[in-house]
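The complex appears here minus one protein chain, its other protein chains still in place.
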Amino acid sequence: MINTEKSVITEIEYLGMSGWEKFRYNFVSFFKRLPVTFLRFFTVTIPALALRFWRAFLGIFRKIGIAAKNGDWKTRLSFVIMGFGQFTRGQVMRGLFYLLFEVLFILFMVFFGAGQLALFGGPGYTETTEAGWVIGPDGSEIYVQSAVGDNSLLVLLYGILTIFFIIAFVYAWYSNVKAAYFAQEMKEAGQRLPDARDDLHAFADSQYHKTLLAIPLLGLVIFTIFPIVFMVFIAFTNYDMEHMPPAHLFSWVGFENFRAVFGGSLSGGTQFGVVFGKILLWTVIWAFFATFSNYLLGMVVAIMINKKGIKLKKLWRTVLIMTVAVPQFVSLLLMSQMLGDYGIVNSLLQKWGLTSAPIHFLTDSMGAKVTIIVVNMWIGIPYTMLMVSGILMNIPADLYESARIDGASAIRQYFKITLPYVLHVTTPYLISNFVGNLNNFGVIYLLTGGAPVMTAVGTGGAGETDLLITWLYKLIMDKKLYGVASVISILMFLITGIISLVTYNRSASVKNEEDFM
Amino acid sequence: MKKILSIIACGALAASSIVGFAACGEEEKGLTVWAPSAQQDSIKQMIEQFKTENPDIKYEINVGVCGEGDGYSMMSTDPQSGADVFAYANDQIVNLYSIGALSPLAPSTVTALKQTDNNTAVESGKLGDNYYGYPYAADNGFFLYYNKSVVSAEDAKDIDKILDACEKAGKQFIFEGGNSWYALSLAYGAGGKYEVTYEGTQVTKVETNLDQCPSGSEYSYGQLGGYELAHIMQRGAFVLTGDDTIIDNALTGGTFGACIRGTWKGDAIKNALGDNYAAGLLPSWTSDLDGKTYQWYSFAGCKLFGVNSYSKHPEDAHKLAAFLSSEKMQEKRFDDNGIGPSNLKVAALDKVQSNIAVATMMKQIADASVIQTAMPSSYWDEVGAFGEAMKSLDLTANPDDLQARIVQLVEALKANGATPAE
Partner (left out) sequence: MAKKLRSKKAVERSTNAVIYVILVVISIIWLVPFVFLVLQSLRGEPGATTNYFFPKQWTFDNYIRLFTNMGVSASTGEVVSTGSYNFMNWYGRTLLIAVCVTVIQTMIVLVTSYALSRLRFRMRKPLMNLMLILGMFPGFMSMTAMYFLLQLLGLTQNMSIVGLILVYVGSSCMGYYICKGFFDTIPKSLDEAARIDGASRHTVFFKIILPLSKPIIIYTILTAFMAPWGEYMFASLIANGNADYWNVAVGLRDMVQREQLTAYSDSFQRFCAAAVVVSLPITILFFLLQRYYVEGVTGGSVKG
């Protein structure tokens, strides 16, 4: 029903629209498409990906099979001694690299990896013993140190590390076999094999992406993907306050944590579903207001600063930008202190006789929500202002020229030219900002810490101004509910991840990447 | 062949043991101590003293920063890299024990501590059959500070008179009423009880009578305490804040009437008020519901030095913890930081008894307090939510509504003991 014929328009129609219509169209169709896209993600995208992986997988085996069948003894020996094929065919450098990697891998497995993998499953752990005092034969007290056993956290961590290594090795081994067979075929066809210098040259040209991306991607794998995989594994364990290794080891619990999240039965009688729903609602409301308030007001400020005839442009901009220079935790700490019930703002207001009782800027549920959004404007408007300033300078002057000739007033020009143009070009920024605000940890954590707490029974210390992300922080730091928190993280990741994928891949900057300019 | 091997082995063993001994004599023993940031100077001087008193062992002792309430959060990620000796508040004992961060005291040490220190403090380090801390402070509670020029000593015994006096003089009564640490203090004063039983680190049972009525009253403990709390918080002179700097501002601005706080605020109030400085036990209160008068109770908590069971030098760590909590050091800690000692001799010293804040705290703990045991975290959540709700309680509403909230609270508190039956 949602994706009816009417909402699908042709490229020509789209290009024929005015800026306003384009913006409205993009905006509306984005939200209309969200549910469909979510559905498509699970029914189409994932199966398609799976199929692709399966085909690639089969292809790998076919290639290995061919290499095993048709390969000569040099190629076949490469199956065991990596790099042998290259080595004996004159590609010494390549061969050496493969061999070195194999040796390193074997050493790693022998001295580290194998032991970690053996423990990976869980049973067979040595438990840590408790320290204590025993009475010696002469009646003296002897301290018995605790014998630290296995640490399920480290076993899991190192085990995943080992699996990562194994995957890398399998890939290297496959590419080694493939390359060995390829070299054999080249030789048989009487062609010259690329030597070390050719390889080096390729890495500066045709294979340049490998050179450039090697280190960035290594960092990505170690510092982002690896911890995420680790946390996904944690979602299937009972890692919580009562299972903190090495004193108390955690173990696999299957889908127990997922059941706890969806079934709403956390320990301590927390009404999980209700709290989750309430926080989710506020998270969305917050993201909406935080994004649009910053955006619209930032644009207004930018337009004012950039208006012809306004002097000291650089000064105004710098004043606003000073907020960026002070570390956020400092400025927000000051803010929260100034806005306290008995802080300086309230004392001054009372001193000047404007109010008689303190205004609850941060201690009342509604007041705190408004304050947070307003303070967030203080932080966010400068960024929008800077960006919009840049765009305003880029608006073709002839648009205004012709409008002026038509006798359009400044306000009319603003609504007819400036606003549509800016809205149109910043739609991706706007939506990515929205997604960013869904996960905006800093402002809430530093300003209110989620306070005031919810007054209902069974809310587990969740606050009225808590976002999903700050609530998650509480679940981990205060309650050590690592398992459950991992499940919620995965859910949040899926939601925000899919939204952003849809946004970015639909945005014109990605679609028209090739033909830009 | 075998013989040769064994000779070589023996030689190697002998050589290594000689080397080992030599190394032992020279070896530096590295220890780390965590203490709150305000006590850093003091603790460093104590450590120097410890080193001079143990000249035969070379110690390399580092001091890290960790508040008494932060021990668990600092330790929990990696207890094996945590401090060897650290200060903690007794309500964290179960959590710290569950991550293996606590090493038990020798039975003889415990016997000795019971002779020298406040027994409540010693017992607060007990879990199961073992004791896990060297007490050094028995001052974790709250009581009344007041300005004698506003509140008379007689008025200070009754909360309504205090508030009346403050209102009349246009002064403030500062109290963090809704906070989970304070929210049930009135109910406990009326006779409310909360008891939690652990088996190891598992909560097995939670007992509370907050939803029951004291004899001769038709209102429950929770109802009486909650209603009175709301009543106090809605008075004109009342200032609700947990921010100590607000008290400082009230003192410098001359608007300080009275406040409810712990010993840590004593010096500031004393210096600002001078001769008008006074402190007293928490006042009694008369419930508007049943017209009866009840006492107001504080929590009583202690602070202890714990020894990490993962310490590489546990004997030395125990020795250091014992030293840091010894009589002499408790006296020094009182001199340097005004911390109320758990040691009986130090507590009896004139200078301690003449420190109004510390002396009042000790009297409050002895006369009108409930021991703050290791509550499960849901206790703080639930009581915090209850306290927040009391801020905006409609005092004219039907008291049955409040009772319904109390019943919910009690159910939630008891639910914690019921779940781990999986």
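By letter and in written order, the chains are A and B; residue numbering begins at 1 in each of them.
Operating definition for what follows: a contact is a pair of C-beta atoms (placed from the backbone, for glycine too) under 8 Å apart; a residue touches a chain by one contact, two chains touch by 3 or more.
What you see is a predicted model; the values in this text were computed from it and never measured.
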| task | Among A:16, A:65, A:263 or A:497, single out the residue that touches the unshown chain. | result | A:497
| said: For the chain not shown, which residue from A:48, A:66 or A:220 touches it across the whole complex? | reply: A:220
| When the complex is taken as a whole, what residues of chain B touch the one chain not shown? | 32, 34, 36-38, 40-41, 44, 62-67, 74, 77-78, 81-83, 244-246, 248-249, 251-253, 264, 267-268, 271-272, 336-338
| task | Could you list which residues of chain A touch the chain missing from the display? | result | 153-154, 157-158, 161, 201, 204-206, 208-209, 211-213, 215-217, 219-220, 222-228, 230-231, 301, 304-305, 307, 309-310, 314, 316-331, 333-335, 337-338, 342-344, 347-348, 378, 382, 386-387, 389-391, 393-394, 410, 424-426, 428-429, 435, 439, 469, 472-473, 476, 482, 485-486, 489, 492-493, 496-497, 500-501, 504-505, 508-509, 512-513, 516-517
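Keep this in mind: only the chains that are shown with their structure count from here on.
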| message | Using mean CA coordinates as chain centres, what's the gap between chain A and chain B in Å? | response | 40
| request: Spell out the part of chain A that touches chain B in their complex, as residue ranges. | output: 128, 130-133, 141, 143, 145-146, 148, 241-242, 244, 246-248, 267-270, 337, 340-342, 347, 363, 452-461, 477-480
| task | Note which residues of chain B are touching chain A in the complex, please. | result | 73, 76, 79-80, 95, 98-101, 103-104, 106-108, 130, 201-202, 239-241, 243, 246, 249, 309-310, 314-315, 318, 376-378, 380-382, 384-386, 388-389, 392, 405, 408-409, 411-412, 415-416, 419-420
